[in-house]
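Yeah, one chain of the complex is gone here, protein chain that is, but the others are all in their spots.
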Amino acid sequence: MPDKLKIMVIDDEEIVGKRLKPALEKRGDIIESFVNSKEALARLVEEHFDIVITDIRMDEIDGLEVLDYIKSHSKDTKVIMITGYATVEVAREALAKGAFDFIAKPFKPEDLRIIINKAVKELNAEQMT
Amino acid sequence: MQIICISRFSYGYGKELAEKLADKLGYQSLAREELVDKATEHGIPVGKLETAIVKRQLFTEELGIETDRFKAFMTASLCEQALKGGIVYHGRGGHLVLPGLIHVLRIRAIANLEDRIKMVMQRMNIARKQAKQYIEQVDEDRRKYSRFFYNVDCDDPSHYDIVINAAHLAVDNSASALMHLAQLPEFQLTPALNQKIHDLLLESKCRLAIYQDERTRGVKVTVSAEKENVSITYIPRHGKKAEAIPSVIERIDGVKSLICTVATTNILYIQEQFNPELPSFQHLVEIAAKWNASVGLIRLVQDDIEKETNEVISPEFNTAKDVGGILDDEPAVERKEESGYGMPETINKLIQAGRAGACQTIHGGMKSLANKIKQEQNYSLVVVGDVFTSYNNLIRKRLKRDMISTLSDQASAPVISTDEIEEQYLFRPKQWIMTVVYALLSSLMLFLVFTNQHEILEFLSQSEDWNRVLAIIAVTIFAPLAAYLIGEFSHNIMKFLKLE
Partner (left out) sequence: MGLENFTEITWTMAAQVVVLGFIGGVLSGFIGSGGAFFMTPGMMNLGVLGPVAVASNITHKFGKAMVGSRRHADLGNVDKKLSLFMLITAAIGIRIAVTVMEFFFEKGDEHSTTRGAGADLYISIVFVVILSVVSIAMLRDIIKSRKNQEKGPSTKIVDFLNRIKLHPMIYFPVADVRVSLWVILICGLATGYLAGTIGVGGFVGVPVMIYVFGVSATVAAGSELYLAMFMGAFGAINYALVGLVDIRLTLLLFTGSLFGIFIGAYGTKVVNEVLIRLVTSLIILLCVISRLIAIPAYLQELGYLKISPDHNEYFNSASKFLLYLSGITGVLLILYNVFKAYFQRKKIQASLITDMPQTAVREFSGKAT
C-alpha cells in the first residue's frame, strides 16, 4: 500500500470540498473533490481511489447510487457516507450495501480523520491477506 | 382535531397502513421523515443527534438543547396540523411529543420479520444476510433512540392503545378496523383537549423561538403555557443570556402574559383549591427560597367533576375567536371562574417572592396526573396539598395516601403531603432538639471511644477466632452507626445554614 492515499470527496455543497481538502491534505494524501456526482463517477471510471467520501443526498445521482457503482466496480475502495439531511436509517442502508462508515454533519475534519484512519487500517489488513 | 399516531418499523407496512387509514378518514397523513426534513431545513441537526445516540458519542449540553429543540419542532408541527384537521402521523415517538393529549390514538404496527427481510432485499437489492443485519441494526437504533429521547421502551405494548400485526391481517382490513376504533368516544377531541393543543403549540413555539434566536441560543428552558399565559424557568447559570427571553417571546403571537423565573430546580405543588394564605403554602415558599427553586402549580380536577368543567369551557371556546358585542360578557365571566380556584392570587404571591413556575390545570384525576409527573422528571420535590375535597375526612385521607404512593412510583423526586413540609424541610424547634440530641450522642461516642482507647484497640486486634468475628461485627455495626449520628448532626446544621 502506498503511503499516499487517493481520496475523493463528493458533496454538492461546494464549501464542503473546499474545507475538507486542505484539512485532509495535511497528512500528504491526494484529495480530489467534486460537486457534481456525475463528474465524480466519470473520474472513478478513469482511476482507482482508496477512499471515497460522499454525501448521501445529492441531485441527479445520490450517494447510494455512487456507492452501488463503486461496490460493483472496485470492491476494495472504502466508502464513507456523509449524512447531512439524511437520517441514520439511510446511513444504515448504506452500510448494508457495503459502505465503510458514516458521519453526520456538522462534523470536524478531525472526526472524519479518525474514520479515515480506521479505513486505512482495514485496507492494510486486507492487503496483507 | 383527531390525532392518530402509528409507531412503525422501517420496512414494515406502517407507512402503507397510515396512508390507507388517512384516506379512509379523510385526514392528512404525515411521515416522520417529512418532519425530519423540515426540521433539518430549519437548522436542527437531526442526523447529528441520531448519530450521536447510535454511536454513543458524548452528549454535550449543546446537543441536549438540540434534542429539546427537535422535540419542540415535532410538537409544534403536529399541533399545527392537528388544529387544521385530523392527522395520521406515522413514525416513532409521535404520541410522546404530545403529552397530555389523552385522545391521541396510539397504534403500534408490527410485521413479520421474514416479510420485512424480503421487502428490504427487494427494495435495496441486497443479499438476505445484509438485509437481516440491516433490519436488526435499525431496530436497535430505534430502541436506543426512544430510550434516549423519551426514556421509553418503544417495544413495550403498554405505550399503545392497540398493537396491530400485519402477519395475517391485510393492510386494507387493518385500516378499516382502525377506522372503527378511531370512532370511539375515547379518541374524540373535547374542548378541554382542544385548548390543550393550543397550549402545547404555544409552548413549543416559545421553546423553538428561544433555541433559535441568536440572543438566547444555548439557554435551556422549561416552558409551560396555559391559555396564552406562558411561564418560563431557566437555570441561574444561563442568567445573562436569558435576559433576552422576554423580547424573544414578545414576537410570538398569542402570548398574553409571561412569567420568567430563574431557578435551579422546581417544586411541584398539587392542589384542588389554592389559597396563598395557608401556612403550608408559606412554608413551601420558604423552602423554594432556600433551594432557589421555582414553584409550579397544578390544579387537579377529579374525574367526576371533569365533565362539568368541560361544559363550562365549551361556550368560551366556541366564541373566543370572533365574539359579537353581546356575547363578550359571558366568556369573560367563565374565564375568571375557570382560571380561578385561588390560582391567580397564589401565582401573584409567588411572583412577589420571585418563585413563580408553571401553572396548569389537569383534568382526569389520578391517571393524567401520574402521566404528567412521569413525563416531566425535572422536579426535586412534589407536594400534595388538599385533594379529594369532595369526600369526607376519612376517605380523603386514604385517597391522598394512595395518591402520594402512586406518584412516588412515577416521580424521580420525593412526594410529600403539605403537612410534612414543615417537619422535613424546614428548621423548627423540634429540629433544634434533634440536632442537640445528635450532637450529644456524637460527642458521647467520641468521648467513650477516646477514654477507652486501649480496651477498644485490644478488642479489635485480638487473635482468637471467636473474638475476631466479634470484632468484625462490632466494626460493621459501629461504623454505620457513627456515620448516621454524625451525618444527621451535620445535615441538620447544614439545613440550618440553608446549604443543602
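First chain written, first letter: the chains are A and B, and each begins at residue 1.
Please note the rule applied: a residue touches a chain if its C-beta (ideal position, glycine included) is under 8 Å from a C-beta of that chain, and two chains touch if they have at least 3 such contacts.
From a predicted model like this one, the values you see are computed outputs, not experimental measurements.
Novice: With the full complex in mind, choose from B:A353, B:A370, B:L399 or B:L441 the residue touching the hidden chain.
Specialist: B:A353
Novice: Of the residues B:M119, B:L189, B:L399 or B:A482, which one touches the chain left out of the display?
Specialist: Of these options, the touching residue for the absent chain is B:A482.
Novice: Which one, B:D156, B:E250 or B:D402, makes contact with the chain that was left out?
Specialist: Of the listed residues, the one touching the omitted chain is B:E250.
Novice: Of B:M119, B:L169, B:V262 or B:L399, which residue touches the hidden chain?
Specialist: B:V262
Novice: May I ask you to list the residues on chain B that touch the chain which is not drawn?
Specialist: 52, 55-60, 62-63, 144, 147, 228, 236-237, 239, 243, 246, 250, 253-262, 264, 289, 292, 351-354, 412, 442, 445-446, 449-450, 453-454, 456-458, 460-463, 468, 471-472, 475-476, 478-484, 486-487, 489-491, 493-494, 498-500
Basically, only the chains that are shown with their structure count from here on.
Novice: Would you kindly tell me how far, in whole Å, the mean C-alpha position of chain B lies from that of chain A?
Specialist: Using C-alpha averages as centres, the distance is 42 Å.
Novice: Under the stated contact criterion, what part of chain B meets chain A in this complex?
Specialist: 10, 33, 36-37, 40, 45-48, 50-52, 54, 120, 124, 126, 130-131, 133-134, 137-138, 141
Novice: Flag every residue of chain A that touches chain B in the complex, lowest number first.
Specialist: 83-89, 91-93, 95-97, 102-107
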